[in-house]
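Pasting a structure here, questions to come.
Certain chains of the assembly are absent from this excerpt, and the rest are unmoved.
Residue numbering begins at 1 within each chain, and the chains themselves are lettered A and B in the order written.
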Amino acid sequence: MKLSVAEIAEKIGQTFEGDGGVEISKVATLANADNGSISFLSNPAYLKEVEHSNAAVIIMREQDKDAANSPAVIISDNPYLSYALTAQLLYPASAPSAGIHATAVIDSKAEIDPDASIGPNVVVEAGANIARGVVIGAGSYVGKDVKVGDNTRVEPNVTLLDGVVLGARNIIHSGAVLGADGFGFANDKGSWVKIPQVGRVIVGDDVEIGACTTIDRGAIGDTRIGNGVKLDNHIQIGHNVTIGEHTAMAACVGIAGSAKIGAYCNIAGDVGIAGHLTIADGTTLTGKSMVTHSLKKGVYSSGMPVQETGEWRKNAVRLRRLNELFKRVKKLEKNS
Amino acid sequence: MKLSVAEIAEKIGQTFEGDGGVEISKVATLANADNGSISFLSNPAYLKEVEHSNAAVIIMREQDKDAANSPAVIISDNPYLSYALTAQLLYPASAPSAGIHATAVIDSKAEIDPDASIGPNVVVEAGANIARGVVIGAGSYVGKDVKVGDNTRVEPNVTLLDGVVLGARNIIHSGAVLGADGFGFANDKGSWVKIPQVGRVIVGDDVEIGACTTIDRGAIGDTRIGNGVKLDNHIQIGHNVTIGEHTAMAACVGIAGSAKIGAYCNIAGDVGIAGHLTIADGTTLTGKSMVTHSLKKGVYSSGMPVQETGEWRKNAVRLRRLNELFKRVKKLEKNS
């Protein structure tokens, strides 16, 4: 795909300065760009790279534009967003042709829109409903009564178990498993008795779910993922969790059962959230945070950043007696 | 499935009070129940919800029963267990019909009980033995010499590699990988030389293994999972680990090679256990615990719960000098 600077600026709703006729075929970092590349400056820390970049055009804020030596600049208040929109233009998602591959196994009671694309070795069970524009990648499994909304893309080797409901324009990455049983057992004198998990997984529109991420079905009611939620890889969402709209979670986060995660939250990698908690809308959690109580809106952290192992060992041993140290200090204060 | 209150009480071995003829078709929470629902009160914190619940029948302890306004109550010393058994009655696992799907690829030297169900695109290699009542879900792989015991259910897209042995009545969820090579390398002047992993994975009866959970084969001997063990999603079990009977682990736990985990342990989410340790029977570990030495029976924890990021940052910096603080306090004590 090739577009001129002027075409790009028009399509993303921004203005340009310089030579609007330069043809752009790819995105690149400031450092690696060549004369067919578009790049961007979002973080001012990279301002010094702008001057030496060979990019044909750079997307920048008005106040930064004088630093550029490129044939053109596109002016944007949010260069990273403008970059995202530009990249979507230059790299349109490849759409496989509609139709059902000869090796797919489709139950006669499944409904598949003629405009959907069903890849090789896909299995679609009875009662499933696959809407127009949907792509189901090779080897994926679509269980009974699963609904897949318009233009949702399911990558190869995804597992959508019985009753999962996906909205429109989702992207579900390879290895993801939606609708496996939640972890529910009653204890009977030491041994565990399974509690049938009879709820579903309900996913809104414009959701992205990462590779090898798992979302368990509800125990009684449903597990719910709001519109616009973005989940990275290796995330575990327990049964009956709800995640509010436009919340983003980085990789390896684990959310235990029945937790309520608000909308517009930012949850960094490897955060763990205990069950039955409520996290307020707009909350930010930094990486590896351990959340054992409900949180009001705010920015929270925990964990001990690394230090040299010898030092860490001494501190870790002391940490086991921190409570005692507080008491000793109190005693000193009393006696001083 | 519809059952009367009297039928349910009889089948789960409990007594009821009130109208035994009410027909029940589903389970529900106290808050969402309607007049066809059975609910339960296990945690006294929800006692106030009992009064306003529309459930047709509530499973409760004798001492709580007066709080109910429902047409019937079922009396149980362990309402959660009675609820589990009731849900099993109302939601029997759907059993696909026996037989081998036309698209499955079965080696001529595999043995498959005529009463087993082998789904679409399943691959079964030479020497595998699949017992009666087993269900192998679509797209799953059953390697050479794998044994799958009576009535075990393997969900779609599971991978059982060569020599894995599964007992009876297991449930293996989608994305699980059993029998991949353990992580074993010898160092040769900086580069790594692979150590063939020649042990197996041996799983007992009544085990449940979560989605995307991995259990590595032994390096020399076998990796062993005891009867009644329940593993949630995204768990990593290293080579030559043994897990005692009826131990339960929540999601994202990692157990390094050759660790011996006792029976009847409860291990919460994201716990990490170093290699070659022994964890005693009946041990409990809370979420995100970091275990670097063997443990006697007990309840253990570690980790720093979240606090507001500004406060955390100050504390985390100080933590790096905790050992020094102890010395300063000691000096103050000496001089006081």
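Everything that follows uses one rule, which is that a residue touches a chain if its C-beta (ideal position, glycine included) is under 8 Å from a C-beta of that chain, and two chains touch if they have at least 3 such contacts.
Just so it is clear, the model here is predicted, and its values are computed rather than measured.
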Total identical subunits in the assembly as filed, 2 in place: 3
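Convention: only the chains that are shown with their structure count from here on.
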Sites on chain A touched by chain B in the complex: 103, 105, 121, 123, 139, 141, 143, 157, 159, 161, 175, 177, 180-181, 183-188, 190-196, 198, 212, 214, 216, 220-221, 234, 236, 238, 252, 254, 256, 270, 272, 274, 284-286, 289-293, 295, 298-305, 307, 311, 314-315, 317-319, 321-322, 325, 328-329, 332, 335-336
Residue numbers on chain B that touch chain A, as the complex places them: 26-29, 32, 78, 80-81, 83-85, 87-88, 90-91, 93, 101, 103, 119-121, 137-139, 155-157, 171, 173-175, 206, 208, 210-212, 228, 230, 232-234, 246, 248, 250-252, 264, 269-270, 287-288, 303-310, 312-313, 316, 319-323, 325-326, 329, 332-333, 336
